[in-house]
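So that we are looking at the same thing, I have put the structure below in structure tokens.
Note that one protein chain is taken out, while the other chains of the complex remain in position.
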Amino acid sequence: MSGRLLQLAWRNLWRNPRRTFITMAAIAFGYTMLLFVACLMAGLRWQMIQNGTCLIMSQIQVHAPGYYPSRSIKKTLGGRQGTDVSAMLAAVTSDRRVYAAAPRVYGYGLLSAAHRSAGVELMGVVPDQEPKITILNGQIAKGSYLNARMPKGVVIGDKLASTIGIDVGSEIVLLTQAADGSMGNDVYTVAGIFHSGLDAVDRGLVLMALSSLQDLLHLAPARIHEVGIKLNDITAATTVAAGLQVQLDKTLPVQAMAWPELAPELASYVQFNHAITFVLFFIFFLLAVLGIMNTMLMAVFERTRELGMLMALGMRPVQVIVLILTEAAGLAVASLVVGGALGVPVLWYLQEHGLDLGGATGGVISLAGVVVGHLWYGRQDFPAYGEAAVGLAATALVSALYPAWRAAHFQPTEAIRKV
Amino acid sequence: MLLGLALSSVALMSHAADDQGARETVERVARLFSSKSSIATVKMQISNEDGQRDISMKIWSLGEKVLVRITSPQDEAGTAILKVGSDIWYYLPKSNRTVNVPASMAMTSWMGSDFTIDDLVKETFLTRDYSISTFFVGKRGGVAVEEYTLTPKPEAAVVWGKIILQIRKADAVPTWQGFYDEDGQLVRELTFSEYKRMGGRLIPTRLVMRAADKAGAQTTIEYEDIAFDVPISPGTFSLPDLK
Partner (left out) sequence: MRSALLLVKIGWRNLWRNPRGTLLTALALGLGLALLLISLGLLDGGHEQTIADGVRLGPGHVVIQAKGYQDSGSDELLLPAQVVSRIEGFLQTAEMKKLVRGVSPRLLATGLLSSSANSAGVRIMGVIPQDEPAVSFIPQRIVEGTYLSDDRPSGVVIGAELARELEVKIGSRVVLMTQALRQPGVETKKGAGEEMQSTLLRVSGIFRTGLQAVDANIIQLPLPAAQTLLGVPDGQVTQVALLLQQEGDSPMVARALLKQLTGEPVEVLTWRESIPMLAQILGLDHAFNYIMNGVILAMVGLGILNTILMRVLERRYEFGVSKALGLRPGQLAVMVIGESLALTAISLALGLALGLSVEHYFATSGLDLRWIFKADLPSALVLDPILYSRLSSNRIIWSVSIVFAMTTVISFYPALKAARTELPDALKGL
């Protein structure tokens, strides 16, 4: 495309400023809206992942190979010898994408008090490390979280407490099959009762100090089942997990699993959300096609005489097509720039202040302690912004094809005579 | 009763379709450990990839009630398991508590051994649940034996495809029992040895259970003593006395 063609195209656009401006405004606003939606949706996705992972699961889990999903208590990281836990944690947190990591031990057993008992899942955590990666410590409804003053303290769900009929301060017995096959058992005190909102958790989870659970299970201090990890950027989970796996495999065999593998239903929903965003883009492009085509058609027919003259003077049909397409492209680019410019403050506002939805959500939603409420924060989704822009430019070109084709088929002699 | 695992039986009518002689033999063998009541002193040795554990216990049984009290090692001594019907109770000396364990939630492998809860809780009614036919009569390793194939009857609630029971012809004591899945693969095997006269019967005092796919892992049960049809007061099986 020669520079002169470009110049011509640009000038043509502005020959009818009002029309060009109107269409440009429509497209620009449309693009701004796409940016707004993409940002909001990214924020929503982030929020959903947060809610799904920050209560207990954490965003990446590192296990011994074969540990998941059966969770056999003998399959500790590093096998029977275990591993240097602090060294492993240090190795994990050395990756800059990792926000924090903490060790976990799991078991399954029977909780018994008075004459009632229930099957429970036992989770051993380090009281001052776990809160860095999950938020269950903030869900204590009664009593207190695990702390060093009560090494045999446990924290249980409110539904479990009511089913068994115990309260803060009650004594309970935990019975399990220890790693050596014997009947691990001991007496504990209920330090606190939590409410997570998740039925299965409130009914079945017993949280205790990692070292206490190791004692109960007859596991040496070097033996843990899992390293839980919280990331700076949730959406990079799968990539970070792959990277960690390679890095940690050098010391001992591990399996690093990111949350999409651990919670496929959550991953499904997130992808669904993503897909809907693209459907929206598509709708916009469709509307844009008509808008731009309309504009270009009018522009072309208005300039019948001039185009005819140009062709009579030797401009080839192909060049005419290129000219029209260039005009459309110029229109699109200009619109994108304006739309983008308008979008910057909107995106910034969404990220910093969020969108207040008021009654649309039906009140405050407290999902897993993270108050989603009526205030939604957006997150920048640059890939989506780029895709929207590219899509729009392509749409503009496609819509200008028909007008360009018509223009190229003007008979110069007839065209010149048109008034 | 624990030991009646694979062998305890109920005298029920036999089915004419079976090899009558086989049925009688198997029934006699299955009754080897059963009686109205018994008291036994037993040593169990569990070996697997983690090492070896030795547990000594005393077992009382009266009808459907069973009481097991562990006497060694030190950190498990005093543990008691009481089974009455389908209720199971554990007394845990370390916590000094008695706990009710729902049978369906109990650990799959009992105490980490190669015996399962099925073996403990459920009586295996060999003659009731299986059709019996003679499989082999001859010598194995120089010893005259008879081998019987036990095929589960259509509605029998057992997981095995078939069981093969090998009996020493001379004194009708069991020597070997193989448990097969429906594809005919051996899943576990029980070997009997050290035959002694105890409580007036000739019984194998050493039983070794091995899972076919876990090389090196096995559980051995040795009877140091057993007495049959001894008077036991029902109060032995009371919950408050579990301690």
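Letters are used for the chains, namely A and B, taken in the order the chains are written, and counting of residues starts over at 1 for each.
Operating definition for what follows: a contact is a pair of C-beta atoms (placed from the backbone, for glycine too) under 8 Å apart; a residue touches a chain by one contact, two chains touch by 3 or more.
Here the structure is a predicted model, which is why all the values come from computation and not from measurement.
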Among shown chains, those touching the left-out chain: A, B
For the chain not shown, which residue from A:290, A:318 or A:344 touches it across the whole complex? A:290
Please identify which residue in A:48, A:141 or A:309 touches the non-displayed chain. A:48
If I consider the whole complex, including the chain that's not displayed, which of A:75, A:104, A:203 or A:230 touches that chain? A:203
Among A:81, A:232, A:251 or A:271, residue touching the chain not depicted: A:271
Which parts of chain B face the unshown chain closely enough to count as touching? 64, 84-87, 102-105, 108, 116-118, 121-122, 152, 155-161, 179-182, 187
The missing chain sits against chain A at residues 18-19, 22-23, 26, 29-30, 33, 36-37, 40-41, 44, 47-48, 69-70, 119, 159, 162-163, 197-200, 203, 260-261, 264-265, 267-269, 271-273, 275-276, 278-280, 283-284, 286-287, 290-291, 294-295, 297-298, 357, 360-363, 365-367, 372, 376, 419
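One rule holds for everything that comes next: only the chains that are shown with their structure count from here on.
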Could you give the separation in Å between the centres of chain A and chain B, each centre being the mean of its C-alpha atoms? 56
In the complex formed with chain A, which residues of chain B make contact? 46, 48, 50-51, 53, 75-76, 79, 90, 92, 94-97, 99-102, 105, 107, 109, 111-113
Contact footprint of chain B on chain A as seen in their complex: 74, 80, 110, 112, 115, 117, 119, 173, 175, 177, 179-183, 185-187
